[in-house]
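All protein chains but one are shown at their positions in the complex.
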Amino acid sequence: MSEALYQSIVLESSRNPRHAGRPDVFKAEGQSENRMCGDKVSVFFNGAELRHEAQGCTILAASAELMCEAATGKTTGEIAILSDKFEHLVKTGQETPELGELNALASIAQYPSRLRCATLPWSALRDAIARAGSTGGPANG
Amino acid sequence: MSEALYQSIVLESSRNPRHAGRPDVFKAEGQSENRMCGDKVSVFFNGAELRHEAQGCTILAASAELMCEAATGKTTGEIAILSDKFEHLVKTGQETPELGELNALASIAQYPSRLRCATLPWSALRDAIARAGSTGGPANG
Amino acid sequence: MSTTLLPLDVHAIRRDFPILSQKVHGKPFVFLDSGASAQKPKQVIEAMRFVMEEQYANVHRGLHYMSEKASDAYENVRDKVAELLNAGSREEIVFTRNATESINLVAYTWGRTALKPGDAVAVSEMEHHANLVPWQMLRDAHGTELRIIKITDSGELDWDSLEQVFADGKVKLLALTHMSNVLGTYTPVERLAKFAHEHGAKILLDGSQAIVHRAVDVQAIDADFYVFSGHKLYGPTGIGVLYAKAEILDSMPPFMGGGDMIASVSYQKSTWAKPPHRFEAGTPAIIETIGLGAAIDYVRAIGFENIAAHEQHLTEHALSTLSGIEGLRILGAAQDRGGVISFVMKDAHAHDIATLLDRQGIAVRAGHHCAEPLMGRLGVTSTARATFGLYTLPEEIDALATGLERVRKIFA
Partner (left out) sequence: MSTTLLPLDVHAIRRDFPILSQKVHGKPFVFLDSGASAQKPKQVIEAMRFVMEEQYANVHRGLHYMSEKASDAYENVRDKVAELLNAGSREEIVFTRNATESINLVAYTWGRTALKPGDAVAVSEMEHHANLVPWQMLRDAHGTELRIIKITDSGELDWDSLEQVFADGKVKLLALTHMSNVLGTYTPVERLAKFAHEHGAKILLDGSQAIVHRAVDVQAIDADFYVFSGHKLYGPTGIGVLYAKAEILDSMPPFMGGGDMIASVSYQKSTWAKPPHRFEAGTPAIIETIGLGAAIDYVRAIGFENIAAHEQHLTEHALSTLSGIEGLRILGAAQDRGGVISFVMKDAHAHDIATLLDRQGIAVRAGHHCAEPLMGRLGVTSTARATFGLYTLPEEIDALATGLERVRKIFA
């Protein structure tokens, strides 16, 4: 149905996030912004732990939350693979079991102009990982 | 016929002008230019006598010649009337006996973009008369 | 809500706009985004087709039939625009790409010659970026100051702030929107022009939104500059208008250099053509200008009195219908306001609203509407916005309300 995107996992993740908020200590912060709509997201990378601060729409908030949930405990190499799979998911709408709850965002593929809402947290995460790496942090999986 | 504009009076006046060339003495010179095509005309006013220097197309040259011929010996008041009648002629294509040989230019009305070729000498003449007037010359009819 | 007593025969008008009978996601297309760009009547499409199929050539420089026809048609639109605005003469009308270019043209030419470093330009808190960024760029390049006139909480110009901004006599240009593209507020342009002139300033009005809904008389307003875009007035893209008083245009150096804007060219020195051609370098948007002419004919045939009454009717209907939706807040409450309704909803981000409405075939805009500083003033990062045109039906506003109820339920 046409409102598939706003299914309960998405609404729930955006409303009751468990990985939201700036932590007191972190190795690196990554940021990403969508100038078209003013949405912003920060991702705080701390080796195994990830947190986010998302300012924007439901899709952004849900994507940030689902991303942190899925990427926590992964190596940067595993995160890179996950990130590629997610990109494929949101562009094609084709779900894959490895993506677990991230599959809830599959139908964003029908809304090309909203794609960046879903991918924004992932670019912030890549930014954070790059920063952690360049400052010599230990986060290389 | 379609080439009516280029009838013999027009061709003849442009080829063998009798009022062309800068005189040694004159009361005032008036100029006019068409920036679109680079055509230029100067009119030399000397009370009763008029001469012209036309650089440009056949229509311009013919119009300058026919104008000098028609306006020579006229008062500035009479010239103003003639000028209005000529303007009317080239805009409407309607000949009037008072205009004499100037009527040869009637069919310019079918060529709106060439209108200025015909009217350019007349604006140079008005310019010359204005200058003669403003320098206190005796040319007021 | 019924459609009886509409000031316009909207159903007949809608038949002129082929796109309105499209379906979107299988639903009837409800287009509430005319404020961003309006749809085009078949009269405009036909005028453009006609010139391309029957009377096209480059203008001004041609001595042949097609060029004459195209030049006449092109220049004829200058007369139509002059009439539309009641300009003093056709030479006061300059064709540009859009309102944005019109304002930039003024900033680059008049701004860099008539204004001196230290002079100030005043804009309001509710300007579109098009009427803010060019003055910032002028400030940074030329040393003028940029001052901001506050708006009240109801979304009207704050007259106290206006007076403060003008108090030291440095303001030489008041650049203001004639109608806000976010709040729908109309500004009292006659009064403002008088105020500006009494304080030794010129006034530039951004008519991008206002021109669509009201008869504009630049002489009655006593505007020094007035700008708008063709594409919001049911015309094509790629064509905009700058009106400026003749003596001001005369004093302005050219903006761009090239063909058609010169009187003569030599390597040492070129001399400029008279306005308006001085400001129209190169091959103009011939086809689009002719399209704009058809759009002007179209709206004038309907009549601005009727258009304004229709807009009033729709605006009232929208305000009353939408304010009944729980958790929805409409931004701005100006006395004199028109068919631009921005709103936010509790728990639902503007983009989510727009996406969910789109799935129901309803097109609204969401975002900062090119007015970021205004968003800050309103304490939001973005809004959803519904805007109306002369083809908008009250039923479409009802459809919006139904759609919004559905959005509310999803996010409840």
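Should a chain be cited, it is by its letter among A, B and C, assigned in written order, with residues numbered from 1 in that chain.
What we mean here is this: contacts are C-beta pairs under 8 Å (C-beta built on N, C-alpha and C of every residue); 3 or more make two chains touch, one makes a residue touch a chain.
None of the values given here were measured: they were computed from a predicted structure.
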Residue among B:5, B:68, B:89 or B:132 touching the omitted chain: B:5
Sole contact to the chain not displayed, among C:238, C:339 or C:389: C:238
Touch criterion as defined above, residue of C:49, C:116 or C:346 at the omitted chain: C:49
Per the touch definition above, residue among C:11, C:25, C:116 or C:274 touching the missing chain: C:25
Missing-chain contacts mapped onto chain A: 35-36, 111-114
Footprint left on chain C by the chain that the document does not show: 18-19, 22, 24-25, 29, 31, 33, 36-37, 39-40, 42, 44-45, 48-49, 52-58, 61-67, 97-101, 103-104, 107-108, 128-130, 132-134, 136-137, 146, 148, 229, 231, 236-239, 254-262, 264-267, 269-270, 281-288, 351, 354-355, 357-358, 362-367, 369-370, 372-373, 376
In chain B, positions touching the absent partner: 2-3, 5-6, 11, 36-39, 55-59, 111, 114, 117
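In this text, only the chains that are shown with their structure count from here on.
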Intercentroid distance (Cα basis), chain C paired with chain A, Å: 39
Inter-centroid spacing, chain B versus chain A (mean Cα positions, whole Å): 80
Whole-Å gap between the CA centroids of chain B and chain C: 47
Multi-chain contact residues (two or more partners), chain C: none
Numbers and ranges of chain B residues touching at least 2 other chains: none
